[in-house]
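The complex appears here without one of its protein chains, the remainder shown in place.
Residue numbering begins at 1 within each chain, and the chains themselves are lettered A, B and C in the order written.
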Amino acid sequence: MSVNAEQQAFEPLIVVFGCNWCSYAGGDLAGTSRMTYPPNVRVIRVPCSSRVNPNFVLRAFQRGADGVVVAGCHPGDCHYVTGNYYARRRLSALRRFLEFIGVEPERFEVHWISGSEGAKFARVMEEVTEKIRALGPNRKMRDVR
Amino acid sequence: MAVINPLLPQVAKIVDIKQETPNIKTYRVVSPDGGKPFEHIPGQCAMISVPPVGEALFSITSSPTQQEYMEFSIVKTGSVTDFLHEIEPEFEIGIRGPYGNGFPIDMFKGKDILFIGGGIGLAPLRSLINYCLDTRDDFGKIDIVYGARTPDDMIQKEEIFKVWPKAPNTEVHLTVDNEWEGWEGRVGFVPQCVEEICFAPDNRIAVTCGPPIMIKFVLQGLEKLGFTPEQIITTLELRMKCGVGKCGRCNIGDKYVCKDGPVFTYAELLNLPPEY
Amino acid sequence: MKQLNDTIKQVAAQSLSRGDVDLVIGWQKGDLWWQSYPAFVENEQDTASLTWDPFCVANLSRYLLEEQEGKNKVAIFVKGCDALGLNQLLQDKRVDREKVYLYGIPCDGLVDHRKLEAEGFKWLSEVRKEGKELVLVGRNGEQKVNARDYMYDKCLTCRYPNPVAYDQMLGEAVEAQPEERFASVKELEEMSADERFTYWANQFSRCIRCFACRNVCPACSCRECIFDIPEPRWLGKAKELSEDQFYHIIRAYHVAGRCVDCGECTRVCPVDLPLQELNRKFIKDINELYGEYDAGVDPETEAPLVTYNTNDPAAFPES
Partner (left out) sequence: MKKISKDKLPQLWDRLAQQATLYLPVEEDGVVNFAPWKEGAAVNLDVINTVVPPKQMVLPQSENYLHFRVDGGKLDLEPVDVDGPYVIFGARPCDVAAIAIIDKLFLDEPCDTLYKERREKGTIISLGCNEPEETCFCTAFELEPAFSPDADVSAWDMGEYLLWKAQGEKGEALTKKMEDLLEDAGADAEKAVESLRNNVASKEAAATKEYGWNAQGVKDALEDKFDSEIWDKLYRRCLGCGVCTYICPTCHCFDVQDFSRGQEGLRFRCWDSCMFGDFTLMAHGENPRPTQKERVRQRFMHKLLYYPSNFDVYACVGCGRCVRKCPVSIDITQVIKEVGGVK
């Protein structure tokens, strides 16, 4: 199977942590508006983007995720007022650190998606899936047992 | 046959689960093709394995004379036991053993035996009690003192209320820690009960299992009654992982509880460092 | 250096005899020339065993977690890096400042005995610091070498040699001559992602999971560490690369913004993992993103990752 074909055959696994009040709702809206986005995405609902513990991100990579996305409310819209402000700092520090350890930064992204941006949700999932498909499977951090 | 790895469990099946008390269940275990997974002597233990949670060592509460199955009474108090308390009969588990030295049966032959149990402590004793009752003539008088916090916390209610009292030359003394509505029997801690009944030490062996605090006062009480340390036997419980004296975890001094124990005489305990 | 050695014994004896403190934590010599280890002195006559020499590197502040219990006052000696560690314990509310009496020791760098041994200096009986030099007393007389050549790497980049927290300073302030502390972080940043991954994978695969780096760290003072909690078990006990990575990334992350860059993790690692560089990466990024911040300098200011500004920049595209 030629490299290109192999790459086409590779279906990336994307784990998305969606904040309950905005991004998860955005995902719902995309669904109810009959917008399609790639099935490679597995959405896990969290109360807030600041609930995403770096353990979750690393565990996802260990168990075979090729890309991880944290989606939360736009700064200022957070249901808990300051949640995404903390998340912005902590996930920024985590993203740069994962890069330092050797994980391609595209594999871990953070997006602010509000409850009304169903289209943006679908678009982001589409873009991330294509980017990761181009990058190929994530061997780094994966638990091979 | 080739020496098999002592850490390797074999598959066994749980055929019956009896809820004894709010946090204790008794499990009846058989090997896949029926019968006991392996032979054992009273006081020995087996390692129950419930992947992917883990393994834990439990005393075998059934007597070796019971050929059809092996029984374990298990308190819900950790990840393995939590899992065990969730499962239904017909569930398959891993099992390996028997481990430990077991009770020194010859030492009891021709003697009166005083069993003193507290709460779950009756489980290891029951294996020896039923063994003695099934080979009754080898032994003298049997007294069983058993206490628990409340009547609901007593295990093997069928045997302690109905079967054992009817056995030849056998007396059962039950007690609950304090007054309990609907309980007419004796009230008071087990050590108190032992001293009140004032058992004579001559030609008698005392075997006791239960929470450490009970053991402490029972030992004192027995000494007051004139029992020598050689006449008092107990079983110890420590964290045990391998069960075969290799993993270095369950030592008291140079003795490994899983291999040189869990049964010790009080005399043996006295020259072990106080680290259990 | 000799004069400080006497001062330490005096102040300890004094504070114990006057009953100001119940315990003095300092250092004491072992049998070998490079062995100086933490000592716990409760009565006056034992203070004679206290010492100060080029090997008193162990950070004493973490012992307060246990030793402050049930005592009204504990005195400890703090070098520059130790004082930063102590302040971090104060900021994390794990030590009660009222219960601690701090003897500050300005420190111009301590000696890594392995650097001496690497150049054949062995079987010594004593090593003294005299000005900028080390006097090595061996079987065949004394030798002098330049002290800075044999200092711990962490001392070469030390920016706070004078303790930032003290009740009584025991010596003259020294001048900091720090080398660039982010040199190797920058070197690693220039590598490609795969090169960096291979570099760190090789380092982590040497780890034997002894947890010395966690147990020595003044910023790692949780009552129950996440790696010790059986349910949910985040870290398995198997020797597996992905578990080693998980441990080191999360340990570095947990002290991010609170690590005082004292280098004890690198010193105690039995397989010489460059753990300080992991923490320095976080320090460098946090300085760049959210402003210069030195953990442990002022326990009153909030650590960067436990606060925010509404207009913070992000290390990811924000649309």
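Just so it is clear, a residue touches a chain if its C-beta (ideal position, glycine included) is under 8 Å from a C-beta of that chain, and two chains touch if they have at least 3 such contacts.
Bear in mind that the values here come from a model prediction, so they are computed numbers and not experimental data.
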item: Visible chains that the absent chain touches, using the contact criterion stated earlier; value: A, B, C
item: Option from C:L32, C:A176, C:C222 or C:V306 whose C-beta touches the chain left out; value: C:L32
item: Residue in contact with the excluded chain [from C:R97, C:K186 or C:R209]; value: C:R209
item: Residue of C:E142, C:D228 or C:E288 in touch with the missing chain, whole complex considered; value: C:D228
item: Of C:R18, C:K93 or C:K237, the one touching the omitted chain in the full complex; value: C:K237
item: Where the unshown chain meets subunit C, residue by residue; value: 30-32, 35-40, 58, 63, 67, 122-123, 202-203, 206, 208-212, 214-216, 228, 236-240, 264, 267-268, 270-272
item: Subunit B residues that touch the omitted chain in the full complex; value: 3-11, 49, 51-56, 75, 77-81, 87-88, 90-94, 212, 237-239, 241-242, 244, 246-254, 273, 275-276
item: Interface residues of subunit A (partner: the chain not displayed); value: 145
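Following the convention adopted for this analysis, only the chains that are shown with their structure count from here on.
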item: Chain-level touch network, classified as line, ring, star, complete or other; value: other
item: Pair of chains with maximal C-beta contact number; value: A-C
item: Geometric centre distance via CA averages, subunit B-subunit A, whole Å; value: 54
item: Where subunit A and subunit C are represented by their mean Cα positions, the distance between them in whole Å; value: 37
item: Two or more partner chains touched - positions in subunit A; value: none
item: Multi-partner residues of subunit C (each touching 2 or more other chains); value: none
item: Residue ranges of subunit A touching subunit C (in the complex, touch as defined); value: 54-55, 58-59, 62, 75-76, 82, 85-86, 88-104, 109-112, 140-145
item: Parts of subunit C lying in touch with subunit A, wherever the complex brings them together; value: 185, 188-189, 193-201, 226, 234, 238, 240, 242-243, 245-246, 249-250, 252-253, 256-257, 278, 281-282, 285-286, 289-290, 304-306, 308-310, 312-316, 318-319
